[in-house]
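All protein chains but one are shown at their positions in the complex.
Chain naming follows the written order as A, B and C, and within any one chain the residues start at number 1.
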C-alpha cells in the first residue's frame, strides 16, 4: 500500500528466427512489468530481414492495456524489439518523454529503454548543450543516447560505445539498447536496478524482472551482472564484464525492490522477492512480537510479510480487506466535501474477519502516514479490539537519488518523529519497524545493497540537492 | 475463478434533502456492485424540486469507470436516482438493452432497474404484443415495465401498481423503480436475488449488496423481505408485506450468491458471505481431509474457503499466485498459435510458496474444467509435489432459470462424469466437492435456498426449455 | 445561410438479389442527405436470406461520417435496410431518440424512419398511454410505430397496417418502414415532405431527395405521391393510392424545401430545386431591381438565387466570400470577450472582389437578423460602396407545425417590423423580399404548396400552441 513509485520497467527481445514478429511478446512482457510504471509506455521494433535501419515505434500515455490495439501490434513487424513502461522520476509526465527513445545518428538507428536515475545527468547535459546539442525531452535517457552516439563514431561497435558511454554515467541505469541488428543489455556497476536475461526457443530476452520471462513463457538464464554488457547478435550472445569492477560489498542493489517495488513472483539477483518478504515478516515477529488473534497484510504489498509474521509467530494469517479491482485510472475521486467523506471505493473491510479480534496489520512502509491512519481506523471501526502495525522496512528518512520517487523529507512522517509519535498519529495500539541491521539478511546477507533512503549512506557520493524535476524549471 | 456470470446489480437512492445531488453516490454504489455485471451500466436521476416528471439518464456499454466523466455526473442533477450494472442473461448485449429502462406512460415517468430472470417473460410478452404493445429491447425489464404501467392506470399509486404487476411475474426479480417523486424497492416472493435497504443522513438507499452501502458510507437497515415492497417518499419509508406469502422453506435464495457471486464483504439476508465461505472451507476439510503442507485459494473467489479449510485442518494458509491487476478489458488475448501458447498474463505462480509442497487448492466451482486444468498444471510445474483440489460447491449439473449464466449441460464438465473422471481431466492428485447436504448449513440452516443448479430441483416449476437468448431468435 | 433546420432525412433500400449487402449504400445515401439532419443517425438492416426477423441496427449521435467504421458497416449484413439522419424538431436530442426506431411486436420486427411532424401526436400519445402503452422516446415516430403495430394485429399485411395507421395521423410524415421481408415508403396525403423512388440494378430505393439516388448510382423512377403507399417485396413493387385523396390544390408541399432545405442538385415532385432558386433570383431582379456592380450569394444557400438575379439583371455574378471547410462540429467557438470579438473563422470576405463596388447580396431568408447584420458589415468593411440585400423568400412570420424548426415569433426579426425597419437593423442600403404571390411560380404554379410560415394559412387546422418540445416538459 506504499505510495512510492518505481521508476520504470524495461524489456527487450531478439528472435534469431527472423520470421518471428516479437511485438506481442513485448506487449505481454510490459503487461507483466506494468507495476514499475503506469504513466507512459512504448514498443520499438526492428526487422533484421527488412531494409536496413528501419525502426518502427508506438508510444503513448497511460497503460499498456490502453495503448495498443491488435492492429497496431501487428503493424510492428520485426524480430528485435525493445519496450518500456515509465513512471517519471526525472522529466515531466508528457508524451515527449515516453520511451523507448528512438533516434538516428551517424551510424544508423538506436532505440533505448532506461530504468534508473543518473546523478550527474545535469552536468553531462550541460556539457552536451555547450557543445551544441539540443534536447527534445527532459529524461536522462537522452543524455545517455548522446553519449552512445558520440562514442560510436569513435569506436568499432555499438556495444563498445555503450560501454564507453557508461564510463561517464554516474548513478542507476539498467539499459536495453536496440540497433537495427543488435540488442544490448547493460546494468550499472553498482547494480541499483535489476536486469535479467532469459530465453525462449531461439529468442533472447532482457527484462527488469523475471516475472516478465514467466509471462511470455521464457526461461530465466541469469541476471545481467552489475557493470556487465550483454550483446545479442545474429551469431549469439556475448558478454563484456570489463566494467564489473566493484567488489560485491561496494555494490548498491536497491533493497526496496525486494521490500516493495518488484513483483512477489520475481527473482532479483537470484533472490526470491517472495522469500525476502517472508523473511521480513519473520524478523518483525522475532523482534517486535505481539499477542494477537490475526495477522493481515495491507493489500497487496503487505501480504507476503504478513504471512511471514504469521508463520513465525503462530498467529493465524488471514485477510481483512476486500479490494475492488474495478476501480481504474479514470475513476472519479470522491470530493473532499462532507457528503463524500465516507466514501470508500477501493478498499473495504471484511468485518467478520476482524470483529472482536486483536489484529496485526503488516505493511511495507509508511510514507506520509495518511493511508495508515485511515486503514487503522477502518479496521477499528469494523470491530477490531486492537490494531498493531508492523512495517517490513525501516523508517524512510532520506531522499533516493537512484530512481525512486521518495517525497521530500518534510513530507515524510518519520522525519523528526519518534516511533511512538508516529504510532499516535496513525492511531495504532503498537507500531514497529524492521531494523536496519535486518536488511542484508533479507537477501542472504552477501549481496551489497543500497539502503540510503533509511540511513542517508549511499553507495556513491550524492549531489547536494535532489535533482528531481530540476530540469523542468530551468 | 468461476466463469459463471452474475446477471445484474441494482442501486437506488432518495435523499429527502432536496438540495442534495445523488448521482455521484450511485456512481460509487455501482462501482461497488461492478462484479455483478460488466457489460453495460446506467444512472437515471429525478429532481423532486424541479419541474415535474423530468428524468435524465446516462447509459453506456462497458464499465462504470469508463462510462461517466465528472461533467456527466454533475449534469445528472437530482435527489432521487436509480442505477444498474448488467451482464446479459436474457437479451443481447447491446446499448438498447442497457438499464435503467426509462419510460413515459399515462401517469408520467418511470425508471426501472432489474436483477433476475423471469420464467414467464415470453408468455407475458406475447400477451402484451397481441394487445398491441411494441418492444424496443429484448430484456425482461420491458415486460415488467408494461405491467406496472398498465396496472398504474387502474390503481391509486405506483407502489400498488408494482405489486399488482409482481403478481403476474414468475421467477427472479429484485427491482428498484423510480417515479419522479418515489423510490420503490421490491423483491420477488422467493427471494432469489438479494436487495437491502440502508440509510445515510436523510437518504434511503436500495442496493443489491451491503458492500454498496459500506462504499458510500451508508448504514445497513435491513434486507428487503422476499415479496416485500418498500416505498420511499417525501414522507418517509413505507412497507407493504402483503405479498410475503411464502413460508421460509418455500423460499429460494440463490445459494451461489454466497458461494461465488456476491462480494466477500457483503451480507445477504443477514448472513455474512465471508462466513459462509469460511464454513464451506471448514466443511470441505471435515468431509474431504487431506495430508498437505499448504492451503491456497484460486484468486480471488477461492480465498475465503481456502482460509476456512486451513482453519479447520490446521494446514497453513498461504498464497500461491500473483494476480496481475493491470490486465483490463481491452487486453489483447494471446493467439492460440504455438508461439503464444505459453503466455500467462493474468496469473503467475509464486514458485517459492509451492515448491516441494503438497498443496490444497480451493476453488468455488468447476464449470468447463479448462481453467482448473491449467491452474493445476501451473502449480505442478512450479514444483509442487502434490495438488489436491477442493471445490466449495457441489458439481454443476443443471441450468439456472433465475438469472445466472450457466452454460448448457453438455458443456459442463460434471455432466455425465464421475468425480474421479473429472479429477483425471484436471490432473489433480485428489478432488472433492462440497456435499449438497452441506449447503443449507452454509447460511445457518434456516433460510430457504435454491440449489437447482446442483440438484435440478427448483423452488418453482420451470419451463421445458432454457429460455436464454430465445428472444433473439424469433 | 439560414439558421433554420430541416428535421430529418430518410433512406431505404431493398436489393432483390439476396446476396447483396446494402448497408454501405445506406451509408452513402445518408451522407448525401446529411444536410437534412446532423444530430443523430442510424442504419438498420434485415437479411431476407437469414433467420426470420433478425434486424440489426447501429445508431449514434452526430454525423454519419463519425458514426460508422468499415467494420461496423460490414457487420450490418442484409439486403434490406433503412437509414435516417435527424435534426430534432420534436423530442430531445438524445441517443434514445435516434432513428430508425427498431421494435418487436406481435407479428415480428419493424424498423421505422420518419421525416415530418405530427400535429396530433400528443393526443394520439395520450390515448395510447391511457390504454397501457409505454414510451421510451419522445419522438412522434414511436406513436406511429404503435399504431402500425396495433393495426397489424387486426389486418392482413404490414402495408395495410401502415395505411390504417396513417388514417389516424395528422400532419407531415414521409415514412420508410422495414419489416424483415418488406420495405414500405409512404408520404402523407398533403405531401409536406418529399420522398422519391429509385432503382439500381435489382434494388429499389426510397430517399428524401434525388441527390441520394445520384450519390449511390441509382436512377430516379418517380416521386411517391402524397398519400401513396409503395411496397417493395420479393415479388416487386406495389402501389396503394387509395389514400391519395387530396386534390392537387389541397396539398401542402413545403415551399421552403425548394428555397432552402433541399440540395440544389435535387428534384422534388419533378421540379428542380436549382431551377426554383434561379427563378426566385430572377423574380427578385424583376420585382426589386437595383443598380449595382456585382451580385453575390450568401454561401452556400444563396448562390443559386444570386445567379438567377444576375442572369435577369445582367449584373455580373461573382463570389464575395471564402468559406473555411475545415471548421467542423467540434470547433471551439470564440468567446464573447473583447479579445475574441473580431475572430472570423468560418467566413472571410474576398476584399478584391467587392472593394469599391455596389454589391447585391442574395440570401434565402432572414430569421433573427444577426447573421445578416454581420455579413453586411463584413462586406462594407471590405470596401463595398453599397450593399443591397435581396431575400429569395417572403418574411418569416408564423410557426411551422410540419417539421421545421422555426423559432418563436418574438425572435423573428420580421415580426412586428416593416421591411424598412429590418433594413436599418441589418444595415443594408436597400432590402427586398420575394413576394408571396411569386411562390407558386417557383415550382411551376400547379402544385399545391404550404406557405404557412409566411402567411399563417396552413393546409390543415393547426393546434393553438406550438407543440415543439412540449413532451419534454410534462
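Keep in mind that, in the parts below, a contact is a pair of C-beta atoms (placed from the backbone, for glycine too) under 8 Å apart; a residue touches a chain by one contact, two chains touch by 3 or more.
Note that the structure is predicted; figures quoted are calculated from it, not measured.
Considering the complete complex, the chain that is not shown touches A, C.
Per the touch definition above, the residue from C:31, C:397, C:419 or C:436 contacting the chain not shown is C:31. Contact with the chain that does not appear here is found for just one residue of C:70, C:235, C:410 or C:461, C:70. Contact with the undisplayed chain is limited, among C:173, C:192, C:261 or C:274, to C:274. Think of the hidden chain as still there; on chain A it touches residues 51-54, 95-96, 101-106, 108, 110, 126, 129-136, 138, 142, 145-146, 149-150, 153, 471-474. Along chain C, the points of touch with the absent chain fall at residues 20, 24, 27-28, 31-32, 34-35, 38, 63-66, 68-70, 73, 200, 211, 214-217, 263-265, 272, 274-275, 278, 300, 303-304, 307, 311, 316-319, 322, 324-328, 330-332, 334-335, 339-345, 348-353.
One rule holds in what follows: only the chains that are shown with their structure count from here on.
Among the other chains, the CA centroid farthest from that of chain C is the one of A. At the interface between chain A and chain B, two copies of one sequence, more than half of the residue numbers in use are shared by both copies. Centrality annotation: B (chain centre taken as mean Cα position, compared with the mean over all protein Cα atoms). Per-chain CA centroids place chain B at a distance of 48 Å from chain C. Chain A and chain C have centres, each the mean of its CA atoms, that are 61 Å apart. Shared interface positions of chain C, i.e. residues touching 2 or more other chains, are not present.
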